[in-house]
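Excluded from the complex is one protein chain; the other protein chains are retained at their positions.
And now, subunit A:
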Amino acid sequence: MIKTILDIGFLIAAISFINGLRRLSTPATARKGNLIAGAGMILAIIIAIIYPLGDEGSGNYPWIIGGIAIGSLIGWVAAKKVQMTAMPQLVSIFNGLGGACAVLLAVLEMLKSSADNKIGIAISVFTLLVGAISFTGSILAYLKLDGKVKDKHVILPGHTYVNIAFLIASIVIAVLYVLNPSSTMLIVLIVISLVYGFSFVAPIGGADMPVVISLLNSLTGISAATAGFIYNNQIMIIGGILVGASGTILTVLMCNAMNRSLLNVIIGGFGSSGGSSSGADLDGKTAKEVSSYDAAVMLNYSSSVMIVPGYGLAVAQAQKVCKELDELLSENGVDVNYAIHPVAGRMPGHMNVLLAEADVPYAKLKDLDEANAMLPSTDVVVIVGANDVVNPSALDDPGSPVYGMPVLKVWEAKNVIIMKRSMSPGYAGIQNPLFFNDNSSMFFGDAKDSINKLVTEIKSLG
């Protein structure tokens, strides 16, 4: 009787996960959706604590309650303190912790299960492998995003082959373990899968970060789902698969946004290969500079402005002044919008969150297709700290590493102002012919200072 009621409770929790995710499809219902999913999780945890297990020993409730209390406290504080620019790091680290929990469960299960239960062992081994890759992979992703580890410090020569070797070795050891479990093999398996996680993420960096975060997210979901098989628990399976599906979709979207296959991203090294054909014919041209006064006049007397924010805007914490510029221009009757490339920022949708934090209404945030439709009729484009996502080589230079990547066609607008620290190429290390166009002008300086100057100039135009 009580068991059935609790089983229905698990069902309700599972439905609330799905319902919560469904409500994330519009900003208006999204917050409620997240709360519904959260409530489902609380329900599932309570049921797991009181569910009759039949033959259970001692309950050990102090351990459970203690663990929940400590974890909640740490999670809560971390969530309240994090800066929005540091969101990718936080999501990575949280993701790694979920993977670590799956690893612990798998290992404890492997210590207990009998050697005859081959399928049970195989599921645990799979959970261990996937969870471990996600755990150490996420930790390295966190370190890279936080700037604590530079890409070049962790890439070995021939890293692709190292990774292939790791993959084969972990599969072989996993199979050997399933056939003949021993504690020595278990330790080898744990170590190799943890090291493989690091090695897997090591060559991926720079502009590929949104892909790798999505992929790691998906792996954690899969390991949670297979851990659900270990415990015959439907809610773990459903929850895990939903996360796996979400991570997979985002991975595919991010890959499409860069016109690269997942394999290509994993093998890695954006910009490390690729031609340099675009470099030569630019030597003769020089980019022209624009003064803050001229830029201010241009903006103030235009009728439509499109701001293209890149990670440079986030680094300079220029979202707030950007919004100030937006308000000032809007008061003068200029139509201001934002063109957001799918890979702007360091994780999917990151730039939208940063601008939302600065109170920019989400109706002004245009995605790639919307923005490209609006650009030909736009008077002035202001590019703030973006580079590769506005590179025309992506369309017309097959030798360029960005060739084929969908980009914002900012050069179709009447004027383009590019705010940049210097002429140095972007994150991917690729030269951008856009800077040398006749209707382009450069505005050098820190993004925040530059926008502040514009704001002051426009105010003085009165």
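Criterion: a contact is a pair of C-beta atoms (placed from the backbone, for glycine too) under 8 Å apart; a residue touches a chain by one contact, two chains touch by 3 or more; residues count from 1.
We take it that contacts and distances are computed from a predicted model.
In the listed set "ATP-binding cassette domain-containing protein", "ABC transporter permease", "Porin" or "proton-translocating NAD(P)(+) transhydrogenase", the entry agreeing with the UniProt name of the missing subunit chain is "proton-translocating NAD(P)(+) transhydrogenase".
The hidden chain makes contact, of the residues A:Leu6, A:Val162, A:Val195 or A:Ala356, with A:Ala356.
In the complete complex, the hidden chain is touched by one of A:Ile230, A:Ile307, A:Met442 or A:Ile458, namely A:Ile230. Residue-wise, the contact with the chain that is not shown comes from A:Leu242, picked out of A:Leu242, A:Ala314, A:Val336 or A:Val407. The chain that is not drawn here is touched, among residues A:Thr136, A:Thr220, A:Asn337 or A:Asn415, by A:Thr220. One of A:Gly71, A:Gly158 or A:Pro376 touches the chain omitted from the figure, and that residue is A:Gly71.
Touching the omitted chain from subunit A are residues 17-18, 20-22, 24-28, 30-31, 33-35, 37-38, 41, 44-45, 48-49, 51, 53, 55-60, 63-64, 66-68, 70-72, 74-76, 78-80, 82, 84, 87, 90-91, 94-95, 97-98, 100-102, 104-105, 107-109, 111, 118-119, 213-214, 217, 220-221, 223-225, 227-250, 253, 340, 342, 347-350, 352-353, 356-357, 359-363, 365, 367.
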